[in-house]
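Selected chains from the complex are presented in situ; the others are not included.
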């Protein structure tokens, strides 16, 4: 059982996030899924296939950390396990956002297989929690896209157990996953990643 | 004779679609035309030459499937037959949108004559009705632009009779046609196509 008021607060944060992310063009065509923690065992998460710029009361459901619906007949995203793995791994995480931008898609396809995206020398790296200088490196692993979500979930669990300080990952041709203590932290991470992806692509255009 | 309430509902969906598509920059300078099915023999369609971001009550008329005005003195788009062919061919289609974006225009001109645009490996392909994996291929034929709309209409009829599962086509230097069961499906297709066109162009910029 979960606290209904905490569910309502989490759902509200998700609805607001959707308006912002859709308007920025990062969640087009009913893509993307978002979640927020209710308690140690429950998360609120978007129902599969909804328009992210027009989320409403009926578009956010509850699942447990195994990804099973709780008190709901709806179906959550096929990628629910990619969310729950992060809540399991990082007890302090309060929100996870998965977005689909053109920049994330293209950049993830341009990188050679097996090579992470390395972000370095950008002042904006300081937008990530725990980073207080532009002199470090942010490593963004790029996992191959797969419809086998359980396998992908285990890959991400293994990678982030080994690199808990890194703030997100890409799935090739697909999109970004990032997280934070609060929804505001998580949205700031999305903004920072999108900014840095655009910087990387803009640079590649001039120096391919 | 057609049901006037169904006309009004169709016209309203068209007006709303226009606001969205114009605001996104996909229907500039009075270009584009949109339609929605009223019944088996009638469609609502935009009057020729109107500003798509400011459509109002007088900007949507009725035509039959031969493209003839019904209970109207207005003139529909010169491209009306490109719409009606699709309603004839696919009885389940409820809406057709024709848009003019920079990306669709440029991409259609960059492709070698006779070669379709092939979209492959993008998660966002799942936004198209009937697609549930990124592993398939979406084929987008590119027809040469022509002011002989009847001839162009027959070309599209022949191609889509042979490829009914494909969700849209381009006219070179001109724009996109796509369709769906409902206006929402159709708008999702436009968004998905524009996203994928931008991905393709963005990739070409780095790897010409």
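First chain written, first letter: the chains are A and B, and each begins at residue 1.
Convention: a residue touches a chain if its C-beta (ideal position, glycine included) is under 8 Å from a C-beta of that chain, and two chains touch if they have at least 3 such contacts.
Only a predicted model underlies this, so the values are computations on that prediction, with no experimental measurement involved.
A.B. asks: Given 2 chains in view, how many copies does the entire assembly contain?
C.D. replies: Here the complete homo-oligomer in the file comprises 4 chains.
The rule is simple: only the chains that are shown with their structure count from here on.
A.B. asks: Taking only the C-alpha atoms, how many degrees of rotation bring subunit A onto subunit B, rounded to the nearest 5?
C.D. replies: Best-fit rotation on C-alpha atoms: 90 degrees.
A.B. asks: Taking each chain's centre as its mean C-alpha position, how far apart are subunit A and subunit B in Å?
C.D. replies: 32
A.B. asks: Going by the contact rule at the top, pick out the subunit A residues touching subunit B in the complex.
C.D. replies: 28-31, 51, 100, 102-103, 105-106, 109-110, 145, 147, 171-175, 201, 204-205, 208
A.B. asks: Of all residues in subunit B, which touch subunit A in the complex?
C.D. replies: Touching subunit A: residues 121-124, 126-127, 133-135, 184, 188-189, 191-192, 194-195, 198-199, 202-203, 205-207 of subunit B.
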